[in-house]
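See below for the structure under consideration.
Of the protein chains in this complex, one is absent; all others appear in place.
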Amino acid sequence: MSGVISISLVLNVASSGLILLGLYIIFTQKNLIKIVIGLGLADTGVNVLLVSTGYIDGNTAPIFSNSALNISNMVDPVPQALVLTSIVIGFGVSALALALIIRLFEKTGTLDTSKIRGLKW
Amino acid sequence: MSIVSGLLLIALAGVILNVLFYKSKIVQKYVSLLLFAVLAYLSFNMYKQVGSHFSIPFLIAGQSIGFTITWLNYYFALMITGITLLTAIFSLKYMEGKEGIVHYYTVLFMKTFGMLGVILSSDLITFFVFWEIMSWSTFSLMSTGGKEAPKSALKYFIFAVTASMILMVGVVLSYSLFGSFDFAVIHSKIDSLSLPMTGFLLSIFIVSFSIESAVFPMHSWLPEGYSNTFTTFTAYLTGISTRIGIYGIILFLFGIFGIQTVDKLVILGKINFRYIFGVFAALTMIIPTFTALYQHDAKKLIAWHSVGQGGYMLIGLASANALGISGGILHIINYLTYQVLIVFAIASVEYRTGTTNLNKLGGLIKKMPVSYLALLFGIIGLAGLPPMNGFVSKWFIYKALIMSGYPFLAIAAVIGTIGTILSVYKLIHNMFLGQLPERYNDIKEVSFSMQLPMWILMIVVFGLGVYPGLAMGLIAKIQTSLGLAVVPYSLHGIASGSGQLNMLVITALFMGGLAVAWIIYLLGSRRKHVNQYNNYAGGHFLNKDVAYNFNYEFYAAIEHVIDPYRKKIIERTERGIIGLVDAVSEYVRRIYTGMINTYAIYILTAFVITIIFLKELI
Amino acid sequence: MRKLVSIVLLAGFIFYFATLTGGLMIPSASDERSSVGLDILSRTADETGSANAVTSVVVLYRGFDTLGEVTVLFLAALGISVFMKSTGGVRKKALDQSFILKTGSRLLFPLMFLFGIYIITHGHLTPGGGFPGGVIIATGFFVVLLTSESVEFNKTVMSVLEGLAGLSFIGLGLVGLFGPDNSFLQNFLPLGDFNTVFSAGIIPIIYAVVGIKVAAELSSVVFAMKESK
Partner (left out) sequence: MVNPILLIIIPLGTAFLISTVAGSLKNSTKYLAFLALLANVWISISLLPQVLKHPVNVIIAGIKPPLGINLLVGPMGAIFSIIISVAGILVLLYSFKYIEGEGQSKYYTLFLLLITGSQGMILTGDIFNLFVFFEILAISSYILVGYAGDRNGFEAAVKYLILGSVGSVFILVAVALIYQETGTLNMADLAGKFASVASGKKMMIMLFFITGMGVEAAIFPLNSWLPDAHSSAPSSISAVLSGFVIEVALIVIIKFVYSIFAMTEILQYLSLVGVITLLVGEFAAFNQGNIKRVLAYSSIGQIGLILFAMTLNSEAGLSAGMMQVVNHTASKSILFLVAGYMIKMTGSYQFTDYKGIAKKMPVSSFLFVLGVLSLIGVPPFLGFFSKLNIIIAALAVGNTFNTVMVFLILLGTIIESVYFLKILQIFYIGDPIKGGVKEAPFTAVFPIAIFAVVILLGFLVLPEINIYAGSAAAELFTKIQITQVF
């Protein structure tokens, strides 16, 4: 514990802030690219949350290359592995989304979600 | 091998053969006819195996599918297979060259299969399965044979599927209450049920069957549905299809629940379940019968009577004394014979003239005497006049109503009969009497294969009128098997007691009267045969140029009297419900706005609403 | 309107979140925690021979996830190539870059490639591994592509490479099925000397495969995007 504001707390506030901001963007922005950006923000927020679950204040990376380190001052490796996966998935989805949006723009000539409503009811 | 399996397998074989050889004329006509004959023969022989049970090991919720033969279903099986055979014979010529013949016999077999299954079943699940097969085949029967047919079939189907769903609740509710689908088990445990639950369960079943038997106010599907299809199907449907609903009512009211249990169901201190039922039956008698007056189409007119006549059967059952019940049950077969006879006559006229519009027909008596005779026999039966069979059962019913102290219902029955007489007179007059339109000068009587079923039915209609005891024997057995009192009957009517009825005497009197009339007619015969246009009316000579046809707007005066009372509440309610469903569906569709942001908001909204709902649980 | 609704919803969301969980986001005190990760930490060195615990988790303990992850990348690349298939339009000619930029990027490319390989092969020893390494290699391609308009590129080779890398991953896993534990992805190689390049059994091999796959996929994504008009 270092001081009143622990790093975990910062991480948590940051992650929830990012998720909420991302959601807010998805809810209110009509530009599809912005919506994808919102998704990216939310994704990042979740990634921060994931990392923070394994974080132990003051501990370091779980690598045994330096024999001076031992288990007790390492952080949990599992969330880091999870976050790696999650980032890659997030990247894949965003790339795909952008590719789709490019094509959709070619077909409709707009990125405005209120105008892309060919399918409804 | 039970006869039951034979019956069902043959009906099913008929379906399959007709599907497989849908191009073969021989299969369509003669093989089908043969199979229908076998069905009739088998069902006639069913009396040898009354009481036998037959089941297929077929697990659904631990139950097997079962059939049993009782006197009640023997009676119905006879009617079903008999009428199917007659329809098939009649159809040989009638359907020749028509487009719908490809699936005509398939659905006929399917329908027969379904109805036989319904009446033979010995447990709820079997009953329901065949009930569904039956209503789906009715739907496909109705969908064929005319431009308006699909629409009216859809209307029927909405009612039928509603009935099925209600029935399904009843079936499953019974299962969860009694732990079994079997009729016998349910019957044995019915007394252990609390009265409100009994009432609820019974109402579910009765409402469901009432829809199928077109009880007011759930009757509006019938006239259109029955009249828009092929006329032979009209005969078949109006003859037996609706009456399966009555079978259900008899079975549940007397067979499963038992009249003692039903009589315990009293609301507001004195209003009996049966009486409510009787009131609806009375409305079913009166309103459709008078609506029939308005019809300009023979098929529609007779279809409205199909509704009205159901009321007589139900009101007989509702009286719940021996005479009333036997009257109700007897009326089923009586109705069946004369109704089908009438429709066959109409079909014959349609076959030759191509129309059933009453405003366009007339004067066919000379051209088609057999059809005329058939219609005459039929409408006498329908109107409930001696010496035809309709009189007997109606007489039973009037008598029973007065005996059980339901005078108002008896009066209703009489009013219904007046309406019936008025409207059937319109039928026979507008088709066979009056002027023959020029275009029908070359009309001939229909061929023998179409006459044969009519002759058979005429004999039955008259025979059952004079010898009601022929049917009463079977009905007495039915009543005994249902644990009801039996009416002492003789070959000519009711044997003893205050309600004695001897149809032979009545027929003799009637015939005597007829003979007297004939003699008077012969003696006073001073008439001159003239051309139909060599005639005058109201000072105007009639000729081809004067468009005068008093078949047109036949009951304008009476309609004028009735009109203020016709509120068309049912039609408006139905339209309202359809409009409501339409509107709801339109609004529900609007949820899917096509706007991605809104969709995303839905997700969080669902989340938050769920928390609000569930936070008490923690 | 939509903004208002969103704000209300998010506020409600936060409110209920806070009231229901009493600050769920803040983890319990660290010293009391026991988790799978900490268990893994205590045995990874002996079990896997990998100095980098994260790598051992990624490749071995949660190797199946990594297979899925590679599949997701593969999917993304595939999807982009499905959507980006040439629609017949004429590609806009980009401005030809300056000579310095072109030459510089070509000089940079082998270095980045080499660096990527280093990162991949040392995944079990230092932070890094197949994913970052693959990304670095792909970036090398990307840099060249950005600067030199004329570079043509064989799509078939890439798709074969992607497929082969994926197949090798699965192949390596399937070998484990014949191993003693009859288990997919099991290490069947000797663990080697701890904290050296040739150690940790199949981990470096798998990471190499992953690296190739990631590099191939990311490059093909970039090329697919460039290919379209």
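By letter and in written order, the chains are A, B and C; residue numbering begins at 1 in each of them.
In this text, a residue touches a chain if its C-beta (ideal position, glycine included) is under 8 Å from a C-beta of that chain, and two chains touch if they have at least 3 such contacts.
Note that the structure is predicted; figures quoted are calculated from it, not measured.
> Sort by label and list the shown chains the missing chain touches.
Within the full complex, the chain left out of view touches A, B, C.
> Touching the absent chain in the whole complex: find that residue among B:13, B:158 or B:283.
Residue touching the absent chain, from the options given: B:158.
> Have a look at C:78, C:136, C:200 or C:222 and name the one touching the chain we're not showing.
C:78
> Among C:36, C:114 or C:197, which residue is in contact with the omitted chain in the full complex?
Of the candidates C:36, C:114 or C:197, C:36 is in touch with the missing chain.
> Just checking the interface: what residues of subunit B touch the absent partner chain?
These residues touch the chain not displayed: 58-61, 125, 128-130, 132-133, 136, 139, 143-144, 149-150, 153-154, 157-158, 161-162, 165-166, 168-169, 171-173, 175-176, 581-582, 584-586, 588-589, 591-592, 594, 596, 598-600, 602-603, 605-607, 610-611, 613-615, 617-618.
> Applying the definition given at the start, please give the residues of subunit A touching the unseen chain.
19, 22-23, 26, 32, 35-36, 39, 42-43, 46, 49-50, 53-54, 78-79, 82, 85-86, 89, 92-93, 96-97, 100-101, 103-104, 107-108, 116, 118-119, 121
> Going by the touch rule given at the top, which residues of subunit C touch the chain that is not shown?
17, 20-22, 24, 27, 33-40, 43, 47, 60-65, 67-69, 71-72, 74-76, 78-79, 81-83, 85, 156, 159-160, 162-164, 166-167, 170, 173-174, 176-177, 179-187
Everything that follows uses one rule, which is that only the chains that are shown with their structure count from here on.
> Go ahead and note the Å separation of the Cα centroids belonging to subunit B and subunit C.
That pair's centroid distance is 74 Å.
> Which residues of subunit B are in contact with two or more other chains?
597, 601, 604
> Please list all residues of subunit C that touch 2 or more other chains.
2, 5-6, 9-10, 13
> Within the complex, which stretch of subunit A touches subunit C?
Within the complex, subunit A touches subunit C at residues 8-9, 12-13, 15-16, 20, 23-24, 27-28, 49, 52-54, 56-57, 61-65, 71, 74, 76-82, 84-85, 88-89, 91-93, 95-96, 99-100, 102-103, 106.
> Taking the complex as given, what residues does subunit A use to touch subunit B?
23, 26-30, 32, 35, 113-114, 116-121
> Contact residues on subunit B for subunit C in the complex?
By the definition above, subunit B touches subunit C via 597-598, 601, 604-605, 607-608, 611-612, 615, 618.
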